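Take a look at the structure set out below.
The complex appears here without one of its protein chains, the remainder shown in place.
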């Protein structure tokens, strides 16, 4: 029997998002995300992930970055709490200065460089729900073992080949399913038709995207957006898999909208973080009668 | 007898704001606000408070921050005068480098951390009108004693429980009234229906808000906005209580407008500071015949 | 006989501006402005003056600032050439590191603090056309002597009283005329109805403004805008007095437009620098048949 395949429709995706919020709610009930990202070589990855998290509506955002990046992050995302970390001579995070308590979700990876092994292992060995992207995936590659908490992996094809070298990408759907089973994780195989596979074999394929998203930084935005949505989902006991699907879809819809407005060359990641709100507003209004 | 309850209507709130200005007026007549806020851990709280103050129209804005934050503030709010303060090893303000003269109003608290006790006591013991928020409230908790000048306290529920542990928040209206009496202050109990209570028992309840404001930084914006309005009010001998009401209402109306445009996930505090102007412009035009 | 009084009409002001440019022109023919401004206490004054200069269309912009401000200026106005200056312990410009050659115009003053006497005297004693504002006026006060080159002074009332204590501001028109004669300079007495007086007694009064401009930073924007227009005017042999009038009028028109859109509380100086272009575009289109 073929595995269940979820269709990502506007209506279903809007239903998955943590809206409408209950009228009485405070910021700590809207989730606390810890982002672990950035280095002196890739400082902007932290900025883009933070801007993606901002767009998610997450209640509280803390960003662990090498301490030399703190002013940069503040200017880009002033509502973030900065967790300045001791850094190596190469400008990467040497260690996390605090215990990993008080966070609902951790997203780790963008811009870390492959030398940030220590903190990736630290995060990986917690019981918290986490998302691993970019250099966190490179550091974990090749994949071995599992972890107890809810886990999301978001490789693009290059990262995939390091992470799951045994799984043939010419059969993308099968490969994603097998990876999800092996890793006991939600696997998001990014590409023109991003695949979201669950350990139980369930599948979703994002139906539409734009090649305008094929540029450095698009993935960092997705990491922040998913992290922020999942922190809300954890705190509010929502369907986390549906939130991963909704985040992938929202990100792609925003890229499509930008490509339609300005052409495929103009879908740059900072613009994307600005227009996640624009596009969500339009989608909400488009399905408004059915939403309410 | 039930206490007087003010209805916060658009018309009343616009009448409370310091507009229209007299045609001939100079910047020193539009109030001078001192903001005391920020630390290396919470640098962005200072940015957001400053952007809130900018939106208030205040004539002169000075910001006391740890000296390592000065470039960050300048880029965000170039019209502000920077008062760089000596800082502790932990990156908090160690002391205020100047006497507190020449200011019409002081707003203190956002992002200070709880270790900034010295400066909170310094500000608290002046005769100037002040607003205390965030860590200033945590440092003053539990509340004891009163102060001579006009005082505004803006706790959310968490801060409240430290500040007035004896006052039961399941009875929000009564609790706010009692706190206002005890502290001899205007107490702004923030939440879905923010309550504004005066020492004499008078009350107002903000009629509408959005749960989209339930995220870190919303309160910092309110602190700056109220501070800027009150500095104008002090200088121009306006009704300060009505200005507190108007600021709470303006902030909430802007959140509502953003939630309507972009959805509840997109009401982030920096966007809020941008659109305070948008929303005020629309409200002024909506009631224009009655305003003039 | 009464002195000649120029009416500042839209048509006349647009005619005074250096547009349309000849089709073939290069950047060095569009003027080179040197701005001298800023200190660690007032870093944003340099940012705002630079943004005002940007809006003027000036071909080349160089900004002399204390060296610790260079990154701040770059982010705000990347097209500017930075002239980092040695600074005093108090964070003010200690000296200009280069000779004052190659510039068409110098605007000096915003945010210098009163301790920057040396550089104000250096600029004052050149033969170049200059504009003095803010602390440059405070340093030159009380006025004594004249200088050979074209000179513009832009005091607000507080600066006026230090600069020309003998000239009674209750008679603003007469006072401005006398000051222009004494200083042999174009005197711009800022206020609700800004007066522009020439040494020969000629006068212009800006017909309309908004009290929303009564806030810190509005004047810094004007200094940059006028400096940029005058650098173009010097290079292109245009009527410099008409350019001063046009700059004052453009600045005020932009304030009026913002006050109409967003209310008088929302006319903050950074917004002003953004919308100088918006307003000029509308004004050009409004008088287009007559302009061409």
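Think of it as A, B and C in the order they're written, each chain with its own count starting at 1.
Definition applied: contacts are C-beta pairs under 8 Å (C-beta built on N, C-alpha and C of every residue); 3 or more make two chains touch, one makes a residue touch a chain.
Note that the coordinates shown come from a computational prediction; the quantities given were computed from them, not determined experimentally.
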item	value
Touching partners, among the displayed chains, of the absent chain	A, C
Listed residues C:13, C:45 or C:60, member touching the removed chain	C:60
Of A:9, A:41 or A:146, the residue in touch with the unshown chain	A:41
Missing-partner contacts on subunit A, residue numbers	40-45, 47-48, 51, 69, 71-72, 75-76, 156-158, 191-192, 211-212, 214-218, 220, 261-271
Missing-chain contacts mapped onto subunit C	17-30, 54-61, 70-71, 74-75, 77-84, 276-278, 280-281, 284
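Throughout what follows, only the chains that are shown with their structure count from here on.
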item	value
Chain-level touch network, classified as line, ring, star, complete or other	line
Same vs different contact residues, subunit B with subunit C, by half of numbers used	different
Cα-centroid distance, subunit A relative to subunit C, in whole angstrom	48
Whole-Å gap separating subunit B and subunit C, where each centre is the average of the chain's CA atoms	34
For subunit B, residues contacting two or more additional chains	71, 75
